[in-house]
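The complex appears here minus one protein chain, its other protein chains still in place.
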Amino acid sequence: MSYKTLVGLEIHVELMTERKMFCNCKNEFGSMPNTNVCPVCLGLPGALPVMDKQAVKYAIMAGIAFNCEIDNTIIMDRKSYFYPDLTKGYQISQSDFPLCKGGFLEITLKEGTKKIRLERIHIEEDTGKQIHTDHGTTLLDFNRSGVPLIEIVTKPDINSAEEARLFLEKLKNTIKYIGISDVKMEEGSLRCDVNINVVDEDKGIKSNISEIKNLNSFKSVVKAIEYEQERHIALLESGKNTDKETRRFNELTGETILMRKKFQASDYRYQFEADLSKIKLSDDWIKEIESTMPELPDQKKKRFIEQYNITEYDASVLTQSKELSFFFEELVSLIEDSKLAANWVMTDVMRRLNEEDKEIAKLNLSAQSLAELLNYVKSGKINNNTAKKVLREMLETNKTASFIIEKNGLIQISDEDELEKIIDEVIKENQQSIEDFKNGKDRALGFLMGQIMKKTKGKANPNTANKILIDKINGN
Amino acid sequence: MDITNLKSWELRDKILNKEISSYEVTEAFLEKIDEVEDEINAFITIDADRALEKAKQFDQKLMEGEEIGILAGLPIAIKDNIMTRNLRTTCASKMLEKYIPPYNATVVEKITREDGIILGKTNMDEFAMGGSTETSYFGPTRNPKNKSFVPGGSSGGSAAAIAAQESALSLGTDTGGSIRQPASYCGVVGIKPTYGLVSRYGVVPMSNSLDQVGVFGKDVKDAYIALKSIVGYDPLDATSSKKAKLEDIKFEEISLKGLKIALPKEYDELRVEGDQEIREVFKKSLKVFEDNGATIEYVSLPYLKYALETYYLISTAEVSTNLSRFDGIRYGHRALDYNTLDELYINSRTEGFGEETKRRIMMGTYALSQGYKDEHYKKALKLRTLIKNDYDRVFRNFDIILSITSPILPFPFDSVINSPVDMYKADTYTVPVNLAGLCAMSVPMGEVDGLPVGLQITANRFEEKKLFTAAYGFERSAK
């Protein structure tokens, strides 16, 4: 039996504008409740919205980044529903005329790249927040009310939980690149709803779409899709079908539970928002936004391959996050050696990031301090192995490379006279190995080098020592 | 001598000449309020102490030779759907019975800056829905010309306050005739300015694509002073116009000679019972224009026939969403009794809103609901375009359009209100102006059975100067 899973995502992203979307309250997170509100975002009688230019600019940037067609006229709508966190009984949103239409995002699968098409990106305002207390009350804070959002709606082009994860990661990364949101799921600046159904391709039947709301991590998205996929298939196999309904994901059990039957989207009574005159955007302004767009992940990857002569794989890892790519480029500019920089970032730095499940910004390491360490390697003052140890200590103690190297006397011995004395001793003590080497056992050389390192506490310049050793064995 | 019967421009001159103080003027109007308010009920809230205090401050300012705003210490009454900081603003609804706004409407800021003295908040139909000021939670306003008749509405309190000499000037709002019709019924001048000329910030919307703040005065020059004080672009109102300005007008130089007047044929076809005598007065008024050198021609605006229906669909659709914010949570009436969220909403709203308000919310909800939206709301938006196009065509060749303001006389209490459709039909002449965003004015043109009737002058967008020219020319010659 062959089933195909169809997933469409609706993603809300809070824009990091200076002000809220329709008033001049600051757009900030974490103020005391109801201290960052005004007549407009509180929905007081008589207050009127006026559109924020930066919010529109950021939405257009998203549209450009996701290859959308940008509509040059802004017409807003009222989306009506009653809810305590909604101040006006309607949300100012866009229905018939989304700011950005179409578009796509490419994800990289083992089989190659796949295009996930977008339906639209529109702009709308955020709501306030509810807190349900233990003693039977609900408290309302409207500081978030009126924060600008974009809603990104995909077509049902996603066919697995893994594809959804890859898509979300790429989307998050791209948004970070263009700097329009901090996309923190834990703070709610990125929120994702999943629409899912499955198709029984043999029988040609489909399950009804479930909508899963309130997913607050990529992991939850993955688990919810996996759970729903099975639930839908199981129902189809038993000759039943799913109901068209909205469900909630329970993180503790990993299951989805029914929230409400039918979509309440049934009647939002969309209406043209006459408080906001339509705004025709000038072509010049849109072009200006286009021409000042920050580099996007795919563009950067391409440039890295060409400019730094690194592999496609390395380039895609290094451009996975904006911060990492910046870190890498800064490192290259400081040590003027892209191969060395790529190697170190890809191995030691990435390993550390993975171990600690951190982003580069949170790691105790700046590009400058790593560059200082790598310049010791480049100039031959310490060797690679020593450098790895130093890096570990740097990360643990937050001390500089030079401090650690000097304190421990780690500058490698490159002085030939000094090395010769030590190598003479090693040769004297290991005649058998010399014979083995001469008889073609290459491994013996490694053993001898090891002995040299042992005597020098790892400080011998490996290239110089190697050369002297071979010269000596060959009888010079 | 009773100074409350003087025109505002006369009072203004006397204040500026220091013949009389703003304090004395304010006191005189407050005394008049004391005297007649029990009967008229033009006000919901009277702010006497603060008004006197402000008047005193103004007189001090005048004494010290500071620059003086256009309102020059004149008392002004504000319709109660316009936000006044720290002064109760109710929209004549139980919903907002105790509402104290934390901010001022832009027009209130302007009035303060122009040295107007705010006397209080005037009565109106609840949330500006109605044409008689009978739907007010605070009881109806009576027509000062004959107290067993309605003053018109929804700005009935503001019109009556002028007619009863309770205030020198007043502000109203006009969505489909809510300034012009009460002006007609009370025998005063009322202006509905071009959509976008006056800021709507802080004005509780009834139908936000149609609403406009306007003014009342005893005569045309009074209305001019009042309007001049509130016009202007407002960055807080995205529908306000950057062109919003009212030119200076030299009234003594005004002439009707060469004024090109259009009369829509469709108005003649729209007969409402009992309007014959009003039409007679209208004919006499036309003669005044002709005698003074204006030319009059019939024109056709074919889509005017659908203006009322279009108006009621658009306005109720907007009403339904504009009034959604009244949910009892952040402000306004909250039901004591509720166990679920739905009950909180339903009980609060059902208790807080009056019948007419609920009817229009229902109508608008219906017009916007799925399955009906295209044949109702969308269709109405298209008809609005057609109606606007009709006017655009007429104003390419004409300066103004003349009509009667209301096809019916002020009516006795509890008479028409039971038939909503008849009540709507009374708005035949006023409603299209709002649909096309034009400016219009009602000036007294005579009486029928001892009740005043108004002449409606309509001009193209931002052509308020033409309104004043026609209105003043008529007012002067009709005397």
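Order as written gives the chain letters A and B; numbering starts at 1 within each chain.
The definition used in the following text is that a contact is a pair of C-beta atoms (placed from the backbone, for glycine too) under 8 Å apart; a residue touches a chain by one contact, two chains touch by 3 or more.
The definition used in the following text is that contacts and distances are computed from a predicted model.
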Suppose you had to identify the omitted chain by its UniProt name; would it be "Potassium-transporting ATPase potassium-binding subunit", "DNA polymerase III subunit delta", "DNA repair protein RecO" or "Aspartyl/glutamyl-tRNA(Asn/Gln) amidotransferase subunit C"?
"Aspartyl/glutamyl-tRNA(Asn/Gln) amidotransferase subunit C"
For a quick check of understanding: of A:131, A:234 or A:257, which residue touches the chain that isn't displayed?
A:131
Using the touch definition from the top, which of A:9, A:25 or A:444 touches the missing chain?
A:25
From the list A:99, A:166 or A:274, pick the residue that touches the absent chain.
A:274
Could you tell me which of A:9, A:59, A:74 or A:224 touches the chain that is not displayed?
A:74
Please give every residue of chain B in contact with the chain that is not shown.
98-100, 102-103, 195-196, 209, 235-236, 238-239, 241-243, 303, 306, 308-310, 312-313, 320, 327-332, 334, 338-342, 344-347, 349-350, 353, 358-359, 361-363, 365-367, 369, 375-376, 378-386, 388, 419-421, 424, 435-437, 461
What is the set of chain A residues that contact the non-displayed chain in the whole complex?
18-19, 22-26, 32-40, 42, 50-53, 56, 74-75, 82, 84, 131-133, 136-142, 259-260, 267, 269, 272, 274, 276-280
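Here is the rule we use: only the chains that are shown with their structure count from here on.
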Centroid spacing, where centroids are CA-atom means, of chain A and chain B in whole angstrom:
57
What part of chain A is in contact with chain B in the complex they form?
39, 42-51, 78, 80, 82, 84, 87-90, 140, 142, 266-267, 269-272, 274-277
For a test of understanding, state which residues of chain B touch chain A in their complex under the given definition.
81-83, 89, 91, 96, 99, 101-103, 105, 200-205, 208-209, 235-239, 317-318, 320-321, 323-327, 329-331, 341, 345, 365, 368-370, 373, 377, 381
